Every structure is written in structure tokens, then in C-alpha cells.
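Shown here: the complex without one of its protein chains, the others still in place.
Showing chain A:
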Amino acid sequence: MDKEKDILKWFNGELSDEEIKNLQASEGFDTFEKIRFYSEQFDVPKRDVAASLEDFKQNYRSKATKEKTPETKIRKLNLSMFYKVAAAVVLLATLSYFMFSNNMYTLETSVAQNKQISLPDGSEVTLNAGSKLAYNKNSWKNERNLELEGEAFFKVAKGEKFTVQMDEESVQVLGTQFNIKDRENYFDVQCFEGKVRVTFTNGETILTKGKAFRMLKGKKGYVYDIVDEKPSWMQQESSFNEVPLSEVIEELERQYDIKIKTENVNVSQLYTGTFTHTNKELALQSVAIPLRMEYKINENEVIFYHNGDK
């Protein structure tokens, strides 16, 4: 049919205005005209070449390279100067906290800083401020073993046993989400999904979803309930439930890079409440007011004190 051919040509931009005019009288022209008009307006996701290429190299090609033979590795050495520099810059910028010592992979956060890392098995770890995480790259395939100092949230991919080792305690899971806080005088594990086994010097306990375990130095550990779906620090807050003030102060110091002193204050009294990570004044108030303390700020030093008559 000629008309059909003409319409095809029309859609391919091959018809002259004259010919289009002739077509106008034909059946269905209005509909086609509108189809033509509106179908040009569809939205397709725009891709950023640089970002996609980076993602390609980091997350796609590297996987393929790992599985492949040295052949690919040799190719990698043929990088042009530009890419050597680019790669170095990217490495510095993104991996400045990764260090290699023997075969240990270490990730560290300083004060007032969070970091996220994906482990080779797809598990994800988010490190809270002032914490350190390490694992052995070589033995990781056989044994999922991690060392932790500080606080981290774990989202563990399903698989064999996953163990987090601390100085005195260890936590083992199969596939789950949990948070560990291991500070000097304070140990706390919260289980957000699945099951977690906590082993400590004098025994062990198994936590199910919504349960948490806490142990203060020199005291007996106890299990308590949690309602949140994620640890509060991942929402830029720190929450405490009957936690000694000394511990809360340490957390404030970590989140705001400050030193806190106390005068005339009982640091073993218990604090229940939440402070934000985004506003120092507000955070200090959230801690001070419920405990009827006052505070003063001298640059990076904060003093909590009790006014004599209160």
C-alpha cells in the first residue's frame, strides 16, 4: 500500500511538506501526527560517562579481572599516563583510609566521621566515628573473620559463618544485620535481623531480631529489647538507654571532635536519651539538661558541671 509507505517515509523524515499535505486527508492522519509529536517527548535516563566509566572499572570490570588470568593484569600495566594519574588520584581520594599491612585490609575512621565498606562477599559494613575494622584478604574466602575496635553496623550477605572478633568478645552470624559497639568500658550488640551469637569471657548468648546485649566493664551482661530498624547513629543520632554518663561523654567526644571534662559530676549516673550529630549546642543540651548539668565551651573543650545548690 502506497499510503503505508508514505507514512513510514514521513516518520523517517523523508517526505516533503507538499507530500505531507497530501497525506493529511488520509485516514488516521491526526492520530499519527499526535503519535509523532508525543513520542519524541519520552524521557530516557541520561548517563554520565565519567561516572559510569568509573563505576564500570570499579565494580564490573574489576570483578571480571579478578576471575580472569594474568592476561588482563598485563593489560592493566599498559595504562596511559593519563589513566595512571587519574587512577592514583581516585585511589588517594577514595581509598585514603585503606591501608595494606601484610595481607590485612584496614579501614579506620577518625572522630566525627563515618565510613562505609563493601566486603568481598557483598556484605556491607558502616563504621561509626573513631573505629577500626580489619580483615585478612587472603583467608577471607575460607573464613569470614573480621576484627573490630569501636562501633560498626553490619549487613551480612548470606553464606558461611561470619565472625567479628574483638579483644575479649566475638560475634558470629550467618546472614543478618547487626550493630556492635565495643568501647573501652562498654560492649553492646544489637541484632536487627536474623540471629547473632555473642561470645564473651564468661559465656555466650544468642540474640534474635529486636534483641540486644550490653555489658559494662566488670559487670554482668544483660539482654534488652530494641525497636529501631537500624542503629540510631546511622540516622545521625546517638541514642542511649540507661547508659553511664561517661560512655555518653565519650560518644560526644567522638562525634564532635571535642574534649569533655566534668566538674562535680557523677559520671556513672545513667543517661537515657538521644543526641544529634549535626548540631553541637543542641547535642550538649540534650545530654546536660536531663541530668541537670550545665556546660561551658572553650574552643574545643567542654566542661560539664553542677551548680552547687542544685
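Quick note on the criterion: contacts are C-beta pairs under 8 Å (C-beta built on N, C-alpha and C of every residue); 3 or more make two chains touch, one makes a residue touch a chain; residues count from 1.
Just so we're on the same page, contacts and distances are computed from a predicted model.
Set against the options "ABC-type quaternary amine transporter", "ABC-2 type transport system ATP-binding protein", "Putative RNA polymerase sigma factor" or "histidine kinase", the UniProt name belonging to the omitted chain is "Putative RNA polymerase sigma factor". Considering A:Lys21, A:Lys34 or A:Lys217, the position touching the chain not shown turns out to be A:Lys34 (whole complex). By the touch criterion stated above, the residues of chain A touching the omitted chain are 4, 7-8, 11-13, 28, 31-32, 34-47, 49, 52-53, 55-56, 59-61, 63-64, 68, 72, 75, 78-80, 82-83.
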